[in-house]
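A single protein chain has been removed from this complex, and every other one stays in its place.
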Amino acid sequence: MTDFLELDKLKEECGVIGVYAPGVENISQMLCFGLIALQHRGQESAGIAVLKDRKMQYYKEMGLVQEVFSSEILDRLPADIGIGHVRYSTTGESYVSNAQPLVVRYKGGSIALAHNGNLVNAGEIRDRLEDEGSIFQTSIDSEVIANLIAKNYHLGMREAVIEAVKEIRGSFALVVIIDNMLVGVRDPHGLRPLSLAKMDNGYVLASETCAHDVVGAEFIRDIEPGEIVVIDENGIESIMYDETKRKAVCCFEYVYFARPDSIIDGKNVFITRKKAGKILAQESPVEADMVIAVPDSGIAAAIGYAEESGIPFDIGLIKNKYMGRTFIQPDQKSRELAVRLKLNTMRENIEGKRLILIDDSIVRGTTSRRLVNMLKEAGATEVHIRVSSPPVSHSCYFGIDTPNRAQLIGATHTIEQIREMTEADSLAYLSVEGLVESIGMKKNELCTACFNGDYPMDVPKEGDKNMFEKC
Amino acid sequence: MTDFLELDKLKEECGVIGVYAPGVENISQMLCFGLIALQHRGQESAGIAVLKDRKMQYYKEMGLVQEVFSSEILDRLPADIGIGHVRYSTTGESYVSNAQPLVVRYKGGSIALAHNGNLVNAGEIRDRLEDEGSIFQTSIDSEVIANLIAKNYHLGMREAVIEAVKEIRGSFALVVIIDNMLVGVRDPHGLRPLSLAKMDNGYVLASETCAHDVVGAEFIRDIEPGEIVVIDENGIESIMYDETKRKAVCCFEYVYFARPDSIIDGKNVFITRKKAGKILAQESPVEADMVIAVPDSGIAAAIGYAEESGIPFDIGLIKNKYMGRTFIQPDQKSRELAVRLKLNTMRENIEGKRLILIDDSIVRGTTSRRLVNMLKEAGATEVHIRVSSPPVSHSCYFGIDTPNRAQLIGATHTIEQIREMTEADSLAYLSVEGLVESIGMKKNELCTACFNGDYPMDVPKEGDKNMFEKC
Amino acid sequence: MTDFLELDKLKEECGVIGVYAPGVENISQMLCFGLIALQHRGQESAGIAVLKDRKMQYYKEMGLVQEVFSSEILDRLPADIGIGHVRYSTTGESYVSNAQPLVVRYKGGSIALAHNGNLVNAGEIRDRLEDEGSIFQTSIDSEVIANLIAKNYHLGMREAVIEAVKEIRGSFALVVIIDNMLVGVRDPHGLRPLSLAKMDNGYVLASETCAHDVVGAEFIRDIEPGEIVVIDENGIESIMYDETKRKAVCCFEYVYFARPDSIIDGKNVFITRKKAGKILAQESPVEADMVIAVPDSGIAAAIGYAEESGIPFDIGLIKNKYMGRTFIQPDQKSRELAVRLKLNTMRENIEGKRLILIDDSIVRGTTSRRLVNMLKEAGATEVHIRVSSPPVSHSCYFGIDTPNRAQLIGATHTIEQIREMTEADSLAYLSVEGLVESIGMKKNELCTACFNGDYPMDVPKEGDKNMFEKC
Partner (left out) sequence: MTDFLELDKLKEECGVIGVYAPGVENISQMLCFGLIALQHRGQESAGIAVLKDRKMQYYKEMGLVQEVFSSEILDRLPADIGIGHVRYSTTGESYVSNAQPLVVRYKGGSIALAHNGNLVNAGEIRDRLEDEGSIFQTSIDSEVIANLIAKNYHLGMREAVIEAVKEIRGSFALVVIIDNMLVGVRDPHGLRPLSLAKMDNGYVLASETCAHDVVGAEFIRDIEPGEIVVIDENGIESIMYDETKRKAVCCFEYVYFARPDSIIDGKNVFITRKKAGKILAQESPVEADMVIAVPDSGIAAAIGYAEESGIPFDIGLIKNKYMGRTFIQPDQKSRELAVRLKLNTMRENIEGKRLILIDDSIVRGTTSRRLVNMLKEAGATEVHIRVSSPPVSHSCYFGIDTPNRAQLIGATHTIEQIREMTEADSLAYLSVEGLVESIGMKKNELCTACFNGDYPMDVPKEGDKNMFEKC
């Protein structure tokens, strides 16, 4: 079944983790636990690469972390240092060769590399490398980065990494095993998150702090935009390789991508979402009997909206937790029924009620109409949609799979038109200012490009989308 | 990983569905959709049996519905009438031969039978049948019932079914295909639920109304305790085969088993749970800053408690939806970490707060202590446990997998002792009267035996547990 | 790809094995090894049942022995006594419930039963049992036998087995675990083979002696027609339960079914096949340059024919050993090519040669024409077919899957017509007398019914084929 709920969401990007802990057992298992905590960032493939006594091994496969790995496989992957990756693919063709980490051999040994983000100049660099006779075996940015590092090997590996990351533009949170070191890199804008934690006898790098929690590591700090951290037997060294760019943390991590229990750049995601709900209640109040959420992503904002408005939070829609991703292909008629496999209304609880329905975002709008209809059919007298982020009106070039602008309802319709389409009684979005306030940073420390086109760097023209797989 | 959350819950029983709709396409698919909606009632095996032009076929296998069935398999199972079953097994040995529906050949053709419940006299009847030379190939009650029906075939099949169900004692909701009829039976006490719905050109029987919703059928009524319904080309016939027993609907369907969007014997499950939360707030108030739930089953009661107490409902614990049932066997140390794979605290949201933690039930108590510790570690200043059902103190003989009384904390400890074990600041259970009130039936229409030992019929002595597989 | 080679062969029946060796380790593994040796008798499903300390367990599944079993599964099946079965199904519907051994519970405990053969009165008996209210869950004869045993349990199990086998008619080689005994039974005609061997601290029963070899057991003797052997802690007891019938050993075991290294009723299969080739050379000589075989089943007779005729044996056709049973469905054109995936000509070796092509049997004749054409295309100047058995002209009712008489080329065509169809330069079959002589028994000790209609007992009329699955 097409997952109609997820159809209307921007797609998750990738997640990365790295562990440096020579002498500690079970590092491969920790990587797996961390990847399970990051699974929401990518469900297509999973992989880990480990270095033990300078020998590199890896395992990666299509599927969820728990489908890909078993105790038996982990036992064959002893580690001093390890990195892991979960991936969401933007294309139908999903070659396992595009799974990460990418492990390559270069002059000085092996490099393993895992990348979350999207380079805007990968094509350019690749062209240049191909001019010199390089070949490419994958369609992922990471291969370009690995080539750049290898080209500079004569500078020593620390310098080689620095030179490489200076050449690339776009969004990136990288974890790299090279030369007995674990290296973490965050792009100069800090578009993608990366944070550092301390564990007994070691360190952990991860896209989100929820991954630190499951390995029992204690959060230290976020990696700074433009920072490289090198972790080896001498401890942690920090190198600021580019401090010329403005900070531009991705808003959508707070809106939808990140887990609510994660802290990104000092802000707890759940708290920002609840705050967004409160501000939304201030900006767009409406008289009603009950605040309900589109599960699960709308819950935090709904609680905030309820708290601010004084209208009680309650349950109007329930999700079937046994509804997997793939299934029997239903014909048109059963498709209509099948949506109820995923989501059902709490009829008796909402009958005769005026509802405020909180969603975190609307991309295409088709789902919203279905939900409004289901709720009314179940007896709701009014349904007022409140969206806890602004309309998405511009494509992302930094690692998020946005449809073409032509398919973004926020780019092509007025809010009143959208309301009509959804058949809601009223509809309102959070303002950009409200979103910024909810996160608690300055506006120019955030990337709000998908809402207002204010990109932190030059981006390709529409139609000229980068040929590389994003991640 | 041992699933520590589910360890502390009574186990789900089975779920059944039946569809009578000659001429309608996709009946097999409907059965599957219905079973997915009932998946929470049994995740071990799934199966369907179908009759088309008087030819019976079936398919059943270990696994979740979506693992067992594919479009290809369903295409090979055209149907006029069909039944389906999902099963939870109480034993480690799970032969596929114990999966249901059971399909047998008898004098007059084929019978297919799916059963939710547990017979207390199955052993007795089997002994008698074996005395006459019968053999048994499974360890499920259903085989005993099929034998009883076949023994009476000479009376005609309607009468044979009536005679058979008069002989069995215990809990049962049955759906049966026999002689071109779909038959539904509910035990004289109505211990297990079964409801009837109407669809275009046909009828649906299901354990819960949520299964009607996904096939687009409209709820008509519950099958009565002691009622047989026979659905065939002449429509529906109702036969009251035993009206001598008191009604004794299972309380635990409302407390934990059933889906919140289902209606059982006229009562919506979510509403009863919310009501239970409200009464709990009246019975056992406590001063606090926030009401949180053990996800997902405590949410409804938590909302009710919050509403009644005026203390805001909020999120303190979050579940990882990608945490599957089986995984890497962790060693002792990683086990401690691994619990966080399943559940994490919303640290920033609860820091410095006094919490009321709502759980629907406590069986062993070990989980409660872990949760209290996790919450305190995350900064909660107080944790008050409120349980939205009474202490479970007696074994169930009617289809629920209760541990021995010795393992039931409610049978062996005082409430103060339990509070000490859980390290909570206070702990209170809902009273039996409160539970009864929340459901909205009379006390003597409900089975409250697991709370007070008041069994609606004679049951085997402790230690003398029926050797048959429950379901 | 349709396997064009096997299309023209009668289908293998089933194979059984039993081991009695309390105290010996690895009995489950031995059963598996034995079943691999018997795999040629059935490739559809495989299973074993074991008794240890009076506890019965079993495992059976669709697939080859090595697909069904693993070390892990065998480790869970400790045994004092065990039986095993491989099955070939004559129908497309292959429910795993029809796999054997059949394990049932009866008054006195458990019975496990594995059966090779086909009962001609199973329907009749089943009707009678159903009249008494029995139900049936499979479509295999074995279930009828188990019921008969259970009906007589009050006589004691030895007597119950005797009474049961006296009631059934047809072909059967049975191995049964009952009441801590291993029981072997052969039908009164001895249609299907069963032999006994001695191992350290135990005994083995098997369809063919090649299974004894792989478990290191030493052949003692064949079970006699009409004999029951009971093996228990007191040793072996032999019971002659029916000595009124003539011996009628199945000829086709020697012609095609059995492995060449097996000894059946005192005759080594390879030796009888070589002898058949020699007699065929005497009966139907022809001038030629080379004797070649249809691999692999024609090789023994070809060596005999070569030896007798003085014309050298050589290789003209070679089989691809990596050609599995299922594959890509080719369109018409690639089907023609695909036959060469299975079999290719040894062009340079046969160019310009006059060939004698030895096949063990011809059922439909289509394959023979293809082979003649392939050989001529490869340069053979003449191809003379010699078949080392007589034309198959009658259906089998004793466990062999023969097509309807209308599809048996030997029933509908003269030998000259068959020669024309195959486009061979000449064609001759072995005579029935020649076949009998090659086996070395008296004609009235063999069942030659498929060649001449001389059935050893009354059989159903054509069109009235027994509804039970054969085996």
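Per-chain residue numbering starts at 1, and chain names A, B and C are given in the order in which the chains are listed.
Definition applied: contacts are C-beta pairs under 8 Å (C-beta built on N, C-alpha and C of every residue); 3 or more make two chains touch, one makes a residue touch a chain.
Keep in mind it's a predicted model, so treat the numbers as computed, not measured.
The chain not displayed here makes contact, within the full complex, with A, C. For the chain left out of this panel, the touching residue among C:45, C:309 or C:345 is C:345. Only one of C:57, C:195, C:268 or C:309 touches the chain withheld from this view, namely C:268.
Across C:314, C:382, C:423 or C:437, the residue that sits in touch with the chain not pictured is C:314. When you scan C:85, C:151, C:189 or C:259 for touch with the missing chain, the hit is C:259.
One chain is missing from the display, and on chain A it is touched by residues 96-97, 102-107, 111, 130-137, 139, 146-147, 150-153.
Residues of chain C in contact with the chain left out of this view: 26, 29-30, 32-33, 36-37, 39-40, 43, 64-66, 69-71, 74, 210, 213-216, 259-261, 263, 268, 270-271, 274, 296, 299-300, 303, 307, 312-315, 318, 320-324, 326-331, 333-334, 336-338, 340-341, 344-349.
Following the convention adopted for this analysis, only the chains that are shown with their structure count from here on.
When chain centres are defined as mean Cα coordinates, A lies farthest from chain C. Distance from the chain B centre to the chain C centre is 49 Å, each centre being the mean of its Cα atoms. Chain A and chain C, compared by their mean Cα positions, are separated by 61 Å. The set of chain A residues that touch two or more partner chains is empty.
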